[in-house]
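Apart from one protein chain that is not included, each protein chain of the complex appears where it belongs.
Let's turn to chain A:
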Amino acid sequence: MKKILSLISMILILLLAACGGGNSDISDENADTDGDETGGTELSFIAYSNYEAPLEAVIEDFEAENPNITVKLELAPFEQLMETIEIKMGSKSEDVDLLFVDSPLAVNYALKGYLEPLDSLMSPDIADAWVDSAVDGVTFQDQMIAAPMNSSSQVLYLNKDIFEEKGVPLPKENERLTWEEIIEIAEQLTYDSNGDGQNDVFGFSFDQIDRAYQLLALSDSLDAEMVSENGLEATGYTNSPEAVEAFQFYSDLFNKYGVSPRIDRAESIDYFISGKIAMYLGANHNLPKLEESDLNYGVSLHPYFAKGEVATPTGAWNVGISKYSKNKEAAAKFLAYLTTGEGAKTVFEIGGTLPVANELLDFIETDPMYDEFPNNIIRISATESRETAVPRPKTPGYLEWETNMNGAFKNIKNGTDPQEALNQAASEIDNLLKKYEEAVE
């Protein structure tokens, strides 16, 4: 009987041990083989799926130069990217070496201890390779916590055929319309093309519908601050009269004038390419996709409110090294390759994204290749990003802020009163930001 008893307890103990300590044991084993110099190092890189093509090209070149390092991409669509990072990093997963870092989240990730500061891993003068604004975005407590990879801006793409069909003069390439003018033109370009009683061609659409990244340009044009100085309060800022006025305009696009389709972000580019949208305020990196299509399109500058200032969205993708990575040296080597020199050039050329490397920006500014349409879109974006871009609000709880704001924007699009939607979002955000109070002090 004793034997059986001890057998039972042994099995139980074994099971419990397997359950409690299993994870770390397995990761340790992996880490050992990964770090093995002779066997080569495999880096795991959590990245946004839109960047698959440029990243794969960079990885191929990098692996050719560094035969004992391989880089494995772990791709996630935008909607899931932040969650993937939270889940992996929140569980201190050791199988992540590199990860995408959205600029406004850099501080948040640093506070949560997700990122390894780069100063000790990369050469000290590497920061000179990038424009200052990009470096500022990833500096926390005087340390660089991620390396800037690219930036973005928005231009107003125009469907020339719709303008021609409706006899509306096409805005010029260097012309900056006001939002008031946009409405006026958009109303003329919204119509029912197949006679089913529902409008199916729309005058205007944002690219990133319901997304703070793009819609902040509205409130920035009216000079509305979104959070308090210390980044911990939204009430009084996110729902200020200026903010409400700006997002009332967003609501009117759908609910008053009906010039924008009530679709999701993922659908917007296809709507534009298939000729259902006349004016499309979209990211510069849509260019490769538009060039692939047979759309007859033109371009103009980002609009602003007549009584306000010119403000355009900006936001960079950066890449950081996980604090829990076992291969930080190899990761730093790849990171330097990706974000400077040849790697940065490949990302720019294949991805069509706006670079942050000074070398490439100077090239765009001076090379005659960028004088003509459509390549001038890149130059316009580069100029906007340096002259009119307003960075997103600085708060340690940017993810909380953005998630709730994106929800509020969606509600506003669907007819909720902007004041009501923003009040609710602000109070929810305030609640969520409380947990950062200690960390910020």
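A few remarks follow.
Here is the rule we use: a residue touches a chain if its C-beta (ideal position, glycine included) is under 8 Å from a C-beta of that chain, and two chains touch if they have at least 3 such contacts; residues count from 1.
Operating definition for what follows: contacts and distances are computed from a predicted model.
As stated in its UniProt record, the chain not included in the shown complex is "Carbohydrate ABC transporter membrane protein 1 (CUT1 family)", which appears among "Potassium-transporting ATPase KdpC subunit", "Carbohydrate ABC transporter membrane protein 1 (CUT1 family)", "Glycine dehydrogenase (decarboxylating)" or "RNA polymerase sigma factor".
Here the missing chain is touched by one residue of A:A53, A:M82, A:L295 or A:V390, and it is A:M82. On the side of chain A, touch with the chain left out of the figure occurs at residues 1, 4, 8, 11-12, 15-16, 19, 82-83, 86-87, 90, 111-113, 196-198, 200, 261-263, 396, 399-400, 403, 407, 410-411, 414-416, 421, 424, 428, 431-432, 435-436, 438-439.
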